[in-house]
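All protein chains but one are shown at their positions in the complex.
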Amino acid sequence: MEKHFDVLIIGGGAVGCAVARELSRYDLTIALAEKESDVARGTSGKNSAVVHAGFNNPPGSLAARLCVEGCAGFAAACRELGVPYKRTGKLVVATETQDLPALERLLAQGRRNGVPDLALWTPEQARERLPSLSCHGALWSGTTAITNPLLYTIALAENAQANGVEFFLDFPVDGITRMEDGFIVRAGRRRLRADWLVNAAGLYSDLVAAWAGDDGHRIYPCRGEYLILDKQAAELLGTPVYPVPRPGIGGLGVHLTPTVDGNILIGPSAEYIDSRSDDGTTAAVMALLWTEAARLLPALAQSRVIASYAGLRAKTVPAGAADFGDFIAEHSSKVPKLINLVGIESPGLTASLPLARLVARLLGGQLPLRPRADFRPERQRAQRFRDMTPEAQRAAAAADPATREIVCRCETVTRREILDALDNPLGVQNLTGVKARSRAMTGRCQGGYCQQRIVAVLRNEYGLKPEDLRLNGPESWLFAGEVK
Amino acid sequence: MPEKEMRCIICPAGCVLRLSYDADGPALLALSGADCTRGREYAEQELTDPRRTLTSTVKVRGGRFPLVSVRSAAPLPKHLLRPAIALLRDLWAEAPVEAGSVLLDDILGTGTPLLATRAVPSQAIKSAMIAL
Partner (left out) sequence: MEPTLKTDIAVIGGGPAGLAAAVAARAAGAERVLVLEREPVAGGILNQCIHDGFGLVRFGEALTGPEYADRFLRAAQEAEVQILTETMTLELTAERRLTALGPQGLFAAEAGAVILAMGCRERARGAIQIPGTRPAGIFTAGTAQHYLNAQNLMPGRRALILGSGDVGLIMARRLTLEGAEVLAVVEKLPYAGGLARNIAQCLEDYDIPLYLSHTVTHIEGKQRVERVTVARVDEAGREVPGTARVYACDTLILSVGLIPENELSLKAGVKLSPVTGGALVDEDLQTNVPGIFACGNALHVHDLVDYASAEAEQAARSAVAFCRGEAALPPGIPVRPAAGVRYVVPFFARPGSRPLLSLRVSAPAGPGRLVVKAGEQVLAARKFTRLLPSEMARLTPRLPVPPGAAEMEVLVSDA
């Protein structure tokens, strides 16, 4: 007999994990099913990592309201969960004089949405913050911040798990049956049972809804490509810089964003595609990103790209549509006990916890939600070796042999941090999982030095056989076996 | 009289050698393009009996590293390289392995021994430090 839960969340992105963590406050049995081998493998891990202030969305929209709420609470959530967060502010710049009226409109929209700390800046004021900036004026947003969306999602998942949520990774839902007493959710021959479904399936949310019997949604995938620059460029950019958004382009326009780890992101592009999974990069867009970035910050021309990636936005409106596609977060109009979270694209990361509280309220209207006395919102996280003072580094190394070995030289990650990453509560033991948790393999050599050491740890200390080593998913084998 | 070009592989200079030769034999008749005398030696050898040094690895039991690098003590006939590699697949060395020690007295009847090219001390290491 398959396991039966009060609530099953489908989708282990930022939103699904936030829902899991939020619902774990209550006396419910909860499961989360994710098709990939780890959480945050889709859109949640492939974006600009910006905590948005909330001036980009139309007043009165759910996206605007939840974004403003999410931004206000993000710092506290990151503190509670042990996730990096940095309030950088943000500049939206007018690269042409005809962009100036758009800045005024954004300012007015932001004020109507209740966004604090917004101001129009002269080019001189903007250059005081970013000396190499090329612009005719800028909108300053003081509450915009940056985070690490992978660690944020992982932290939510781990905290949810610590509070009793069961995670089913590598569980690609391919069918749902409605029964008298709830749903049966299938992935191949595996099945889970639940009274309630929360559909947080992102790019697949329309399909999941349809499988449950609600065919009222449609997702239009829109791909965005990014370039990551070497940290040597970091001093050029302390604040995210965005162009004025142009209507109908499917996104906020190619922007420049510093990361909490000191790199710079260029992107994303916006391209509607037919596939929900094609997150490959293209030569044409990579070239375009460079051109756009150089328009905003000419000094970037000398920097080095260390990696590129693409993510897909789950849009509810097709290419060219003038309408803004708002978040959908509601009881299905067709299927009882199904809560749909559909079209949660940017600013979904920022709005993830408010969305989760909204789900709790929707559930609470129909289920008794009894708070659990043993709920623990905090998640402890060891300080990174590279962030310690020299004295603390010396003490840590003296106390622990695994802290005396640097495994990743670019990001200064110790063997202890690799072991901690591999001992993660979700049980993820693949290279991408280590990368997300420890930052090993993310630096300028992209794993050239440390990947082989991590492979050695997986073999020697975790007993994995060569043919069982994976980059991420079950088909992503790293080795054909032993040579001899 | 047939002619051919070959790249001398004796040193990094990589001279392009132009040979004319007698196909019966075969025997080298004339040579140009070599910057040094070793070019002629190479051309003659390559024409009559091409040889290459075998380098590969052998598994080690109880060693600090899983493999020891090996070489043939002298170049082997080229056609024996693949059979020789196949032979090494099932060979084991016991740690400790000394650099230069003989792991096989005679590779496939050539009379050429197989040598370890580095030392592998006993005991495995358990850390991210790896076999280099």
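Labels A and B are assigned to the chains in the order they are written; within every chain, residues are numbered from 1.
Note that a residue touches a chain if its C-beta (ideal position, glycine included) is under 8 Å from a C-beta of that chain, and two chains touch if they have at least 3 such contacts.
These figures come from a predicted structure and were not determined experimentally.
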Touching the absent chain when the full complex is considered, from A:P131, A:G320 or A:G481: A:G481
Candidates B:S32, B:T48 or B:T117 - the one touching the absent chain: B:T117
Footprint left on subunit B by the chain that the document does not show: 6-12, 14, 16, 52-53, 55-57, 59, 64-67, 69-71, 78, 81-82, 85, 99, 117-119, 125, 129-132
On subunit A, residues whose C-beta touches the chain left out of the figure: 227-228, 232, 277-283, 286, 304-309, 390-391, 393-394, 397-398, 401, 404-406, 409-410, 412, 445-449, 451-452, 455-456, 459, 466, 470-484
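In this section, only the chains that are shown with their structure count from here on.
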Of subunit A, residues touching subunit B in the complex: 402, 405, 407, 415, 418, 452-454, 456-457, 460-461, 483-484
Subunit B to subunit A touching residues, read off their complex: 57-59, 88-90, 124-131
